[in-house]
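Each chain you see keeps its place in the complex, though not every chain is here.
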Amino acid sequence: MNFDEFNKFRSEMNEKILSNGTLNTKRFFNLDGAVYKEGEIPSKYKELMGLVASMVLRCEGCIDYHIGQCIEFGVTDKEFFEAFDIALIVGGSIVIPHLREAVKYLETIRNNNKKNV
Amino acid sequence: MNFDEFNKFRSEMNEKILSNGTLNTKRFFNLDGAVYKEGEIPSKYKELMGLVASMVLRCEGCIDYHIGQCIEFGVTDKEFFEAFDIALIVGGSIVIPHLREAVKYLETIRNNNKKNV
Amino acid sequence: MNFDEFNKFRSEMNEKILSNGTLNTKRFFNLDGAVYKEGEIPSKYKELMGLVASMVLRCEGCIDYHIGQCIEFGVTDKEFFEAFDIALIVGGSIVIPHLREAVKYLETIRNNNKKNV
């Protein structure tokens, strides 16, 4: 699946989950959005925390989602690489394949955004 | 790989593993079948336990396998979503990408089964 | 810590978490109770699913909690050992140290309950 296909799949499936799931499913999805909201810790750093957590747990879909969110909050490439380093050291070399995907995904979004300017 | 290709790959590889593997490999594969057999706990619930365990460990191939088995034992969509909720709460938001795949896979099998009636 | 000390620590800490935590913390704790409620799948089997998930993720506190809940729902020793087998096969030999603790904990509760009859 390419970038756009993945996003389409994601939206379609989330819709199905929320329409077929229980009230508990919906509540969990709400919570999943709520914890990254601006608070005592700015959203930008909450998203970076979500990104590092996703990398050490090696959750591909989660990594891509948080990279997208981080870009919305203005995270620079230098900041991304400092966050990647924390994930690498905490999680070890098994994070490397996900680092490759993350760098590819970051590049793809940056290029998409340039085209749309 | 689509649904049928995956099943073909799975069978071919299992055959190669069992013909090239050691006696211990074969014994482990036997055990892997044996623990889901009808017992004090009905197979249907054992398969649901295997499904939830596979979801929290985020093992794609295992999730698909147990969804297939659960359907054989008559698990309904309502039961599936209650099981998915347990996996979500125990395992957290990193389970969500696998939930999407699970819902897609469930839909695919339900549709295949309708065609074959 | 022994059995009673652990339960006291658990209650005290949960109280502190719920009084100092955010609204999201409270909501998550509520959800954590809600997904095991009687539904299309009986609570007894939901607790067994929670137990197996906790064993393969090797979460000591969670294993003890679900063993206690399972006993409330009348799970027998034979059923426990069938569930333990699923956890062992899915999660591998790294589950064994937790299996030892689980068997010890189960024995402790069974003995406590006898005394209180």
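First chain written, first letter: the chains are A, B and C, and each begins at residue 1.
The rule is simple: a residue touches a chain if its C-beta (ideal position, glycine included) is under 8 Å from a C-beta of that chain, and two chains touch if they have at least 3 such contacts.
Note that this is a predicted model, so its numbers are computed, not measured.
Participant: Given 3 shown copies, how many make up the whole thing?
Facilitator: 6
Keep in mind that, in the parts below, only the chains that are shown with their structure count from here on.
Participant: Copies subunit A, subunit B: same or different interface, half of numbers shared as the threshold?
Facilitator: The interface of subunit A with subunit B is built from mostly unshared positions.
Participant: Cα centroid separation between subunit A and subunit C, in whole Å?
Facilitator: About 32 Å separates the centre of subunit A from that of subunit C.
Participant: Just how far, in Å, is the C-alpha centre of subunit C from the one of subunit B?
Facilitator: Here the centre of subunit C sits 24 Å away from the centre of subunit B.
Participant: Would you pick out the residues of subunit C that each touch at least 2 other chains?
Facilitator: Touching at least two other chains: 31, 35.
Participant: Give the list of subunit A residues in touch with subunit C in this complex.
Facilitator: Answer in residue numbers: 24, 27-28, 31, 34-35.
Participant: Which stretch or stretches of subunit B touch subunit C in the complex?
Facilitator: Counting only subunit B, the residues touching subunit C are 31-32, 35-36, 39-41, 45-46, 48-50, 52-54, 56-57, 62, 76, 78-79, 82-83, 85-91.
Participant: Spell out the residues on subunit B that touch subunit A in their complex, using ranges where they run on.
Facilitator: Touching subunit A: residues 58, 77, 81-82, 84-85, 88-89, 93-94, 96-97, 99-100, 103-104, 107 of subunit B.
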